[in-house]
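Mind having a look at this structure? Questions to follow.
Entry: chain A
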Amino acid sequence: MTAALTPTTLFGLGGAALVGIGLFMVITHPSLLRRVVGFNLIGAGIFLVFGVIARRGAAAGFAGDPVPQALVITGIVVAFSATALAVALLRRLFDLTGRRDFDSEAPSASQSRGEP
Partner candidate 1 sequence: MTILAHVFTLLAVTAGALLFLAGTIGLLRFPDTLSRLHALSKADNLGLALIVLGLLPQAASLTDGLKLILIWLLAQLSAATASQLIAGSLNRRKSGP
Partner candidate 2 sequence: MTLLFDLALVAWLIALAGHIAMTREDRNAIVAFIAFGLLLGLAWVRLSALDVALTEVAIGGGVTGVLLLSAEAHLRKPLAQDSAQDRPHDGRRRLGNVGTIAAALASAAVTAGLALAVLALPTPAPTLAPVAAAALDTTGLGNPVTAVLLAYRALDTLLEKVVLLLALVGVWSLAPDRTWGGAPSLAPAVAPEPLVYLARVLPPIGVVIAVYMFWVGADAPGGTFQAGTVLAAMWLIVMLAGLRQPPDTAHRVLRLLLVGGPALFLAVGFLGFFIADGFLSYPEPIAKPLILGIEAALTLSIAATLAMLVAGPAQKAPEP
């Protein structure tokens, strides 16, 4: 077990921890925006684990296996587009209902919008 503990696997363990923290945020945090941030933390952790796999695959004069590296780049862009969609949905939800978290009783649209 200890034989595998190289600087590279250190980042993999860090990535595993990030996934856990992000997952906890996504499940429990009352603020919806914070859940979106948590989703990004999960992504960062998973990409980091994948990056460790790429680094371990160093061969043929390359410092890492280029295939996982390219997939991570694709993944970062896709994660961003998902984040943008989530944020847009959240803003629309807030505009229509005044809700921004799971905790508070959502004020009805008439309450938040009725008084000028």
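We take it that a residue touches a chain if its C-beta (ideal position, glycine included) is under 8 Å from a C-beta of that chain, and two chains touch if they have at least 3 such contacts; residues count from 1.
How these were chosen: all candidates are chains of the complex that A comes from, given by their letters.
The model shown is predicted, which means the values in this text are computed figures rather than measured ones.
A.B. asks: Could you sort through 1 or 2 and say which touches chain A in this complex?
C.D. replies: Only one candidate touches chain A in this complex, namely 2.
A.B. asks: Quick one: which bits of chain A touch candidate 2 in the complex? Just the residue numbers, please.
C.D. replies: 1, 4-5, 7-25, 27-31, 33-34, 36-38, 40-41, 44-45, 47-49, 51-67, 69-74, 76-78, 80-85, 87-92, 94-95, 98, 100-104, 107, 112
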